[in-house]
Structures are given as structure tokens and as C-alpha cells.
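Removed from the display is one protein chain of the complex; every other protein chain stays in position.
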Amino acid sequence: MNSFKTKYRVSWVDTDALGVMHFSNYFRVCEKAEEEFTNSLGVSFSSSQDISFPRVKATCDYKYPLRFNDIATVEIKIKELGKKHITYHIEIFNETQQKEAARCELTIASINRDFSPIPIPQEYVKLLEKYSV
Amino acid sequence: MNSFKTKYRVSWVDTDALGVMHFSNYFRVCEKAEEEFTNSLGVSFSSSQDISFPRVKATCDYKYPLRFNDIATVEIKIKELGKKHITYHIEIFNETQQKEAARCELTIASINRDFSPIPIPQEYVKLLEKYSV
Amino acid sequence: MNSFKTKYRVSWVDTDALGVMHFSNYFRVCEKAEEEFTNSLGVSFSSSQDISFPRVKATCDYKYPLRFNDIATVEIKIKELGKKHITYHIEIFNETQQKEAARCELTIASINRDFSPIPIPQEYVKLLEKYSV
Partner (left out) sequence: MNSFKTKYRVSWVDTDALGVMHFSNYFRVCEKAEEEFTNSLGVSFSSSQDISFPRVKATCDYKYPLRFNDIATVEIKIKELGKKHITYHIEIFNETQQKEAARCELTIASINRDFSPIPIPQEYVKLLEKYSV
């Protein structure tokens, strides 16, 4: 089983008055990593296309804070590869502090312009399969 | 059992290129509502104080999109009132479209300046109890 | 000359590790106020329409910080009402600290779906005129 890994450096704007990355920004870090993952597959879906992948569920368990300029590794695995949805399991590791930062899951659905669920294109499924748990 | 209700109007900056509120912003809307809830109780915790309430878990199930200028009702209930944590159950309703928009849960922990868990102050617990499920 | 005034409460997510509202969020506060202003005029432009008003210039001078839960008054005046652009002058006042927080200007252009400049609709100009300096 493969995973996709990327790095993220915590920006000043990511922090809050407690000096740590705001909890909502972990979801943004996950999504950025997912974008890099799909870009790495040579697949890119934009709003001008007939297919979109909105989130239907998002979860994060926060373990240890990330602070300004900390470097995180974001590791993406595919936990579930359904006909019309994908569930990503994402681990965020604080490299600067050598601690697990967060564990998140994002479930995305494949929809058309009318927001109706449609099957994930077969050539995309093939690319994703090697990242499935 | 009581709940706390507030309204939120979707801003342009909340939207993404699909024309809907970005999934990470639902968490921000939840937190804003929580802030109004604790303000309504006469309780306000800032970063300069000896107690903070970071999130340890956050979940959202997305049901129906919110678009620019849509009005949402955000309803907060306390699902769990622990000694050192609180779990909020939050329902976001799209008033403009008359559809349930999302169901979210936030678990927050009570910590001191060293990020160690500490009991939620008793006078705060008393205020929260009447919102417990 | 009239101005439009609204309030904004600083959220936790608006703050950064210095304990103050992040400088980029002043622009978001300005835009939210502008949205409330145009809503108050009974005018609302969404992305599905044939006209949009992207920003062509944005400026903020920061005078005094806003902190978590501070209440700001945001006052909008129209500094320039051109054929195809509007320049807003926006003053943000920290009510909690009784200090001027920031002075900002936003210039927005009227464009069609092809991002070409088009005249601001005449009925909209009429509504805006009474707010012109």
C-alpha cells in the first residue's frame, strides 16, 4: 500500500491568539495536500469541469499543536474508494517537535454540475487504487 | 433542555470556486456561534487568561450547500459536559433554502498555560448545565 | 453626505499569535461591511449574475490593534463613484478600546462575465449617490 507525503510550513496567518495553528486550518492543510496528491497523479479538477468533489464529511483529532514556522509532514492514504466517494485518511506529523499533530479524515463525493452524485471516472479510480488501504 | 441559536450570513470570502461555502468555514461558523454562546453566558476566555479551550476533535457532516448571502441558523447543544472537556453538537440550517446544511461536533478541552488539562471552573459548569442534553 | 455603519465582533479565528487581528482580516471585515451595505440598499450581486465587482485596489493603514471579542464599528463612505468603478473609504473604530483601528480603501470595478469593464447599472448608481462624499 502506498501513501502520498508532502510538507507544510505553518504560516503566521495560520496561528491564533493561543500561538498555535487554528483548528480549522488543519482541514485546509489536508485539502492542500490532497490537491498536491491529485496534481501528482496528473489529474486536476477545476470548477469549469463537469465533475466536482465536494466534501461530505470531515473529521480531525488534534494531538499536539503546530506553531509558527513548524514543519509538518502530511501523509495521505485512501481508506475507502467507493463508486461515488473517496475517504482519505490523513496524518499530520509535527517534524519540528517530532510529535503526531493530528489525524484527519475527509470523505469527498463525486458530483456533476447539478450536485447529483456520479461515478468517479474509471481512469481516475485506476490511479487511486494503488493508494487504497 | 435548552439550546443556543444564532444567525450567520454567508460572506463572499466564505465561498469557493464551486460557488458554495468552503467546507473549512463551517468550523469557523461553529466557533463564532460558540463565542456568541459563551458571551451570552457572560463568560469570555481570552489568550491572556490562565485557561484556554482548544479543540481536541472536530467533525462536520455536510448535507446541503450554503451560498453567498444565504442566511444560516446555527443551533448549539451540549452533548457531553465532562470534567475537563465539552462536546458541542451544532446544527447549521440554511434558512434561505429551508434545508439542513450541516451537522457538526466540536470537542474542546480545558487546559492551563502549559497545555495540561484542568477541570472546567465550577461556575462555568453551572452555566453550561442547563444546555446539556 | 451619508455613511453606512455596521458592527463587527472580532472572532478567535481572526487573531494571530501576537494576539491581534491578522492584517489580512481587516480587508475581510471591510468586504463584509460592504456586503451589508449593498444588502441594505436592496441590491445583491452573486456570481450567477452578469455583473461582478472584483477589487482592483485595496489599501489599509493600521492604527491600533483589534483583539479577540473587541467590537468594531465599520463605517463606509463612497469616496469616488465612477462610471465603471467605486472607491470606498472605510474607517474601522475599536469601540472596546475607544481607538481608531484602521483606515482602508477598496476600489471595485464593474465587469461582465468576460471580466471586461462595464458601466455600473444606473439604478444602482442612484442608490449609491447619496453615500458619495
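Read from first to last, the chains carry the letters A, B and C; within each, the first residue is number 1.
What we mean here is this: a contact is a pair of C-beta atoms (placed from the backbone, for glycine too) under 8 Å apart; a residue touches a chain by one contact, two chains touch by 3 or more.
The structure presented is a predicted model; accordingly, all values stated were derived computationally and were not measured.
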Only one of A:Val13, A:Leu41, A:Leu81 or A:Leu127 touches the unshown chain, namely A:Val13
Where chain B meets the chain that is not shown, the residues are 12-13, 15-17, 19-20, 22, 24, 67-68
Absent-chain interface residues of chain C come out as 17-20, 23-25, 27-28, 31, 46-47, 52, 54-62, 65, 115
Note that chain A touches the chain not displayed via residues 9, 11-13, 15, 19, 28, 31-32, 35-36, 39, 44, 46-48, 67-69
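Keep this in mind: only the chains that are shown with their structure count from here on.
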Interface of copies chain B and chain C: same or different residues on the two sides (over or under half shared)? same
Cα centroid separation, chain A vs chain C, in Å, comes to 33
Chain B to chain C, mean C-alpha position gap in Å, rounds to 27
Expected list for chain A, residues touching two or more other chains, is 16-17, 19-20, 24
